[in-house]
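Heads up, one of the protein chains got dropped from this complex, but the rest are sitting where they should.
Order of writing sets the labels: A and B. Residues in every chain begin at 1.
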Amino acid sequence: MTNKSVTRRGVLKSGAVAGTGLALPTIFTASSAAAFTNEPTGASVTLGFNVPQTGPYAEEGNDELLAQQLAVEHLNGEGDGGCLNTFTSKALQGNGILGKKVEFVTGDTQTKSDAARASAKSMIEKDGAIMINGGSSSGVAVAVQGLCQEAGVIFMAGLTHANDTTGKDKKANGFRHFFNAYMSGAALAPVLAAEMGKERRAYHLTADYNWGWTQEESIVASTEALGWETVNTVKTPLASTDFSSYIAPVLNSGADVLVLNHYGGNMVNSLTNAIQFGLLDKVANGKDFKIVVPLYSELMAAGAGENIKGVLGSMNWNWQLQDEGTKAFVKSFGEKYGKPPSNSAQTCYAQVLLYADACERAGTFNPCGIVEALEDFEFDGLGNGPTWYRGADHQCFKDVLVVRGNENPTNEYDTLEIVEITPRAQVEYDPEHPMFAGGELGKCNPGA
Amino acid sequence: MDAILLQILNGLDKGSAYALIALGLTLIFGTLGVVNFAHGALFMIGAFCAVTLQKLLNLSFETVDESQKDFLGNPLKVETPYVEAWFGPEVGATIIDWSVPLAILFAIPIMLLVGYVMERGLIKHFYKRPHADQILVTFGLAIVLQEIVKYFFGANPIQTPPPDALSGSVDLGIMVGFDPNAIIYPIWRLVYFGFAVGIIGAVFSFLQFTTFGMVVRAGMADRETVGLLGINIDRRFTIMFGIAAAVAGLAGVMYGPLNPPNYHMGMDFLVLSFVVVVVGGMGSLPGAVLAGFLLGILESFASTTWATTTIPGINQIIIYLVAIIVLLTRPRGLMGRKGVMEE
Partner (left out) sequence: MLGLNKKDTGLLIIVAILTLLAPFILNPFPEGSAMAQFNAGYPDLMQRFVIFGIFAIGFNILFGLTGYLSFGHAAFLGVGSYSAVWMFKLLSYNILPAIALSVVVAGLFSLLIGFVSLRRSGIYFSILTLAFAQMSFALAYSVLSNPKFNLTNGETGLQVYADDPQILQGANAPDLPHLFGLPMRATYTMDVGAWSFDFNAGYYLCAVVLMVVFYLSIRIFRSPFGMMLRAVKSNQQRMNYTGLNSKPYTLAAFVISGMYAGLAGGLMAAMDPLAGAERMQWTASGEVVLMTILGGTGTLIGPVLGAGFIKYFENIFSKINDNVLHSWFAFLPDGLEDAVVFVIHPFIGKGWHLTLGILFMLVVIYLPGGLVEGGQRLLNRFKRKKSNTDDATSGKTEPAE
């Protein structure tokens, strides 16, 4: 723990000396001296890491934070360099960004839109953060993305799976590395058909808020396209802690598959309840009853314990992938923190590197330059194979993983096994797809 | 018909947790006149007693197995629980398997102690203070307890599975003549309901049939007179606080296998349990139990597809709707005595 040099203080001190006396007042409005919001003038640049540190997603936030700290180390040329060695773009030299040392500030989103915006604002207004990275829910991502658009900084979204983030709520200053509900559906459906057959009757339990609805819509559409039938879709209140009264009627409904459009604590409890009711041991319509959890995360898998065995779902990334980028990242994360990274950690790590790389290639910290550098950027070496940041909606396209709860885990980390790596082409869609229609990207806003 | 029976079962099960928590709350309010916002936290601590015991039983020593590799490619460290080493693999595994029921024994002394310390150390000083101060201080305590648990156990839920023999489900429908698969119900949920009924019965018989309980009831009715008779009512009330804490804690221990415990599970129940107490009638123990089961059943029915399509969102608001209706039409609650805390 001697990385005390990673602070903005020393640098600001030296920077402040220059501003002694009554410096020229600046107004952060339409016309002002600065070219864009929080233009770094000293020898360092500050990134803002906004993750849930309290509330139910605190563990996920913590994992994201660890990954982001690691990314900062690598950018500053400390540690083993991680994915800097495998990234196909070679603009990053390990000497910070554009020669400026990278520093960071952290904030707590509390997984609430209001609190997340407050924390992002304080990083922008008080600490001079030039970009905001991270987060663990779609509501928060959309709220903070809107804020960053108004304030004129870049937003990299962290874990957000709802279609709306790059659909009707897309913004020019925001990018999403994570995959989305539509892609989950597109990747899962063929595997489901192959494993369970084309004549299945599905029963959906859906968390009653925006993300749940878009996921339900996506999964229903992609499974029905295969010939599945949807028996019922039931909305469950977010505040539910016990799902017994929603699970109990499933067996009698004529369904033979249960789809849990839940995340986090909701998913852990609903899956635990479903196993309690013995659904997986039952036979319905002459077929073995199955459960599907379209969106998995490692921490949820850990929370659900034994219950996830054999349950299919999809993921953005998994540490067990064998490409070079993944191996490099897992190695440096694992050696530093003693555990493999989660997929939200990997997303946040990759986003910090991509942001830095875009700055280098654009030669500026100006958000508009960065947007231009990231739009339609193709690269490889950060995990998931060849990746494309689509310019039309700022959604990232890469391979999507279909995973299954491991029947025989050998340690506490390989609770999920990769069933299939769905190629990128299969999950791509038109930017004007009805599930993403409405809303405009708008123009990049440099603020100031 | 089977669907109705199923939801009644669900309701009784949900209601068990509500009733146990509300029972403890009412005991504290009825004896000490304290509004205890930390009661949900006691429930949570109970659940974490089970988690702790499970962790203790799983304490392991490491041996390096060269033939297997961990995720970084280093030799795998195989962990063997001490319990299995001491008692032999089979007995050890059985002990670990039964950790939740064993945690009851573990939790009772701990919860009594927690309750005792809480009452003597903090609550005692707040008898004469306004309810608002009591709420604030116990709320602060709840946050502190919850954050301490989070510090040691993390924010992620932790599985505390039931013993193998009691996991899985049974087909109750066949027993009463329905088609197979009509009424499938998890065994542990039935255990939980039975356990709740047992605890409630024990608390009531304790109050009804022991001298100690009789004095406490007398003290609840008229504290001053009992005090004038030379009985140290304070001491007994302190013990009752410990018992109330133990009831909440046991409710938590047994709840773990239903839904994995996490550090904020207490807050999830807090508001609800106050609603239950008020609906049942402030200070009425049978009222708290009745209202707990009743609200559990209503909540279960409100979450059926039939109910949510008739009135969208009814499953989210049913508890509050009931509370409003009861308070407006019958302010003393379902079983509150006339004149007590009325108006």
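We adopt the following convention: contacts are C-beta pairs under 8 Å (C-beta built on N, C-alpha and C of every residue); 3 or more make two chains touch, one makes a residue touch a chain.
Owing to the predicted nature of the structure, the values given are computational and were not obtained by experimental measurement.
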Item to check | Visible chains that the absent chain touches, using the contact criterion stated earlier | outcome: A, B
Item to check | Selected residue (touches chain absent from view) among B:Pro75, B:Pro89, B:Pro109 or B:Gly140 | outcome: B:Gly140
Next on the checklist: Going by the contact rule already stated, which one of A:Pro56, A:Gly107 or A:Gly158 would touch the omitted chain in the full complex?
Outcome noted: A:Gly107
Item to check | Contact footprint on chain A, counting only the chain that is left out | outcome: 1-4, 6-9, 12-13, 15-17, 19-30, 53-54, 58, 61-62, 104-108, 112-115, 117-119, 121-123, 125-126, 137-139, 142-143, 146-147, 150, 164, 168-169, 208-211, 213, 235, 237-239, 438-440, 442
Checklist entry - Contacts of chain B with the missing chain: which residues? => result 35, 122, 125, 129, 131-133, 135-137, 139-144, 146-148, 151, 271, 274-275, 278, 282, 312-313, 316-317, 319-321, 323-324, 327-328, 331, 341, 343
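In this text, only the chains that are shown with their structure count from here on.
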Checklist outcome for this item: Rounded to the nearest Å, the gap separating the Cα centres of chain A and chain B is 36
Item to check | chain B partner contacts - residues on chain A that touch it in the complex | outcome: 55-59, 208, 232, 234-237, 239, 241-242, 244-246, 248-249, 251-252, 265, 268-269, 272-273, 276-278, 281-282, 284, 299, 302-307, 319, 330-331, 334-335, 340, 410-411, 413-414
Checklist outcome for this item: The residues of chain B that touch chain A in their complex are 2-3, 6-7, 9-11, 13-14, 68, 70-72, 76, 150, 154-159, 161, 167-169, 181-182, 184-186, 188-189, 258-260, 262, 264-265, 268, 299-300, 303-305, 308, 315-316
